[in-house]
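In this view, the complex is presented without one of its protein chains, the others remaining in place.
A and B label the chains in the order they appear, each numbered from 1.
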Amino acid sequence: MKAIAKTALPDLFAALQGRVYVPVRDGKGFSFGLWEGQPWPDDYQNAIVPPKHILFPQTEDLYTFRMEGEDMAIDPVAVPEETSFIFGLRPCDCRAIELLDLVFREGPFVDAAYNKRRENTFLMVLGCKEGVPTCFCTSFGLEPAFAPGADWNMWDLGEVLVVEPGTDKGKELLDSLGLFREATDEEKSQVEKLREEAKGTITLHAPTEGITELLQANFDHPLWDEISRKCLECGACTYLCPTCHCYDMQSSSVLGQGRRFRCWDSCMYCNYTLMAGGHNPRPSKRERVRNRFLHKLQYFPENQGEFGCVGCGRCLINCPVCMDITRFMAQAKEVMAK
Amino acid sequence: MSSVNADWKPLIVGFCCNWCSYAGADLAGIGRMSYPATIRIIRVPCSGRVNPHFVIRAFQKGADGVLVAGCHPGDCHYSTGNFYTRRRYLLMQRLLEYMGIEPARFQVRWISAAEGAKFAQVVTQMTEEIQALGPNKKLRGGCTCNE
Partner (left out) sequence: MQRMTDNMRKRAGELMAEGKADRFLGWEKGSFWWQSPPVEIKEASEADRLIWDLFCTANLAKYLQQMQSLEGKTGVFVKGCDARGVNRLVRDGVVDRDKVYLVGVPCPGMIDPDKVRKLVGDGDVTITQLEDGLSLKGPLGERKVTLDEVALDKCLLCRHPEPVGCDEVLEGTARAPFTGDPYAEVRELEELDSDERYDYWAEELSRCIRCYACRNVCPACNCIKCVFDMDRPNWLDGATNLSNNQVYQLIRFMHVAGRCIDCGECERACPMGIPLRKLAAKVDKDVSELFGPFEAGLDPEEKLPLGTFDPNDPDSFE
């Protein structure tokens, strides 16, 4: 375990060779953006938009094309080789990236662009001292102030930041930087205390036990009608979800040149499953809302062996009509179990 | 703008109504009136056919200026089409300005079939104004990522 004064953070950011993403004040909250010399924001809780866009950009070129006389030339788009540092992401978002790894890196298909970015990215997790009322990470087995998959785990002790590397590449990086000193025993015990106390600050609970089996048996339950009635079918929940990863592929062109790109898509949109002949297997919001919840709580466990939700609470905060996955789970347990 | 290449010429997209302004443009041609070769004319049945999206998309895809031209109010071939055009674009002109688009880049003119000279003059004047502003970068995009 090592330590660094928080006032020395700009020196640390400057010493990191690559793109350094930190929480930057943006609109009504924070988002992850490039560090441009600004001081560390002490009131940072979590970013509105999760840092998944750094690994999986909302819009990403696949190739470009242009007319050359009668022929069309196609140019591949290279994924930047540059190293990225995501500094200050929270344990829930780190866990979410591990879940994205299961989809993009560890499944039968490896997504080249994601894989390349992921290899070159350091996840430097800042443990949460305390949750906000919408946090329920502990329900999914997470620890609010520790991320097992992080390259670094960090804890804010007021004046200093204590760092513990979690991976070999994280350790190598930490050892290569001269800005740190060894953490004192006092600091180490403070970290232990912080980790322990943080757990108690997560007050929201989502009943996960047996939920997958319950949902498997209740695909056509009337509860789906009831809970979906108020949904407005916007994409706020999916776009702000750190584990949602659906995308569409489209192209655009002008004056003989253009590009093929992929862009985030949302299962809440009416076009999402629309077929070329006009048929839509998910014709109404009942099916769309069901799909979103089932993906997190049934399909992800079935396909990847893990829940697809990390309890970050973004959908609870940002849904214009307060759709609440924890409430749904409790309701399902009560109503569907009968 | 000092950075503008002296050889640069603006690209103007002109939506001309079939009954007046397109004929006016034709008259300018028949009368061999000279005006800058900066405008690409798109013929529409009525200026009322011009959807705000056409205008914005023209900017998006690379136009430096957009002209919507129709019959003089009261002379619409369909009686009232251009009255709606007028309301729609009075509003959109202000909205575009509010978003930061220079007013010279989006213009609406009433040009009758007999006004070949006015068509030539409008294009000349619009070209000069946009030439002074330089290439349009605002609203532009769609062909590269995160423009």
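In the analysis below, a residue touches a chain if its C-beta (ideal position, glycine included) is under 8 Å from a C-beta of that chain, and two chains touch if they have at least 3 such contacts.
Since this is a predicted model, take the numbers as computed values, not measurements.
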Touching partners, among the displayed chains, of the absent chain: A, B
Residue among A:M1, A:V77 or A:C234 that touches the chain left out of view: A:C234
Sole residue of A:T121, A:N153, A:N291 or A:N318 that reaches the chain not shown, by the stated touch rule: A:N318
Touch with the omitted chain, as defined above, among A:V132, A:L177, A:L223 or A:V335: A:V132
Residues belonging to chain B that touch the chain removed from view: 52-53, 56-57, 60, 73-74, 80, 83-84, 86-92, 94-103, 107-110, 138-142, 145-147
Interface with the unshown chain - residue positions in chain A: 26-29, 31, 48-49, 58-59, 132-134, 203, 229-230, 232-236, 238-240, 248, 250-252, 261, 263-266, 269-271, 316-318, 320-324, 326-327
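What we mean here is this: only the chains that are shown with their structure count from here on.
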Chain B contact footprint on chain A (complex, rising order): 57, 59-61, 252-255, 257-259, 261
Complex contacts: residues of chain B adjacent to chain A: 61-62, 142-146
